[in-house]
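The other protein chains are all here in position, but one chain of the complex has been omitted.
So, chain A:
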Amino acid sequence: MRLVVDLNKCQGYAQCAFLAPDVFAMHGEESLVYNPHAPEEQRERLARAVAACPVQAITADGLDDSRDGGEASDAR
């Protein structure tokens, strides 16, 4: 899955780094480091991180099929 963080929006709340620590990490107190090509097994964690971002700075490709298409069964 591809993802991008809008670093103009990012305020360093670090909610994503709590929820998906293998995709997002804090470098020092405020700067965010992330893997723009998150592996498939991170889908659920990534979805949590996207939803939890207080300023909605994270956009991820290919998360929506878990919610809109085909209900939940194919999400995991």
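In the analysis below, a contact is a pair of C-beta atoms (placed from the backbone, for glycine too) under 8 Å apart; a residue touches a chain by one contact, two chains touch by 3 or more; residues count from 1.
To be clear about the criterion, contacts and distances are computed from a predicted model.
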{"item": "Record-based protein name (UniProt) of the chain missing from this complex, from \"Sarcosine oxidase, gamma subunit\", \"Cytochrome P450\", \"Sugar ABC transporter permease\" or \"Acyl carrier protein\"", "value": "\"Cytochrome P450\""}
{"item": "Those residues of chain A which, in the complete complex, touch the missing chain", "value": "13-15, 17-19, 21, 24-29, 44-45, 47-48, 51-52, 54-56, 66-67, 71-72, 75-76"}
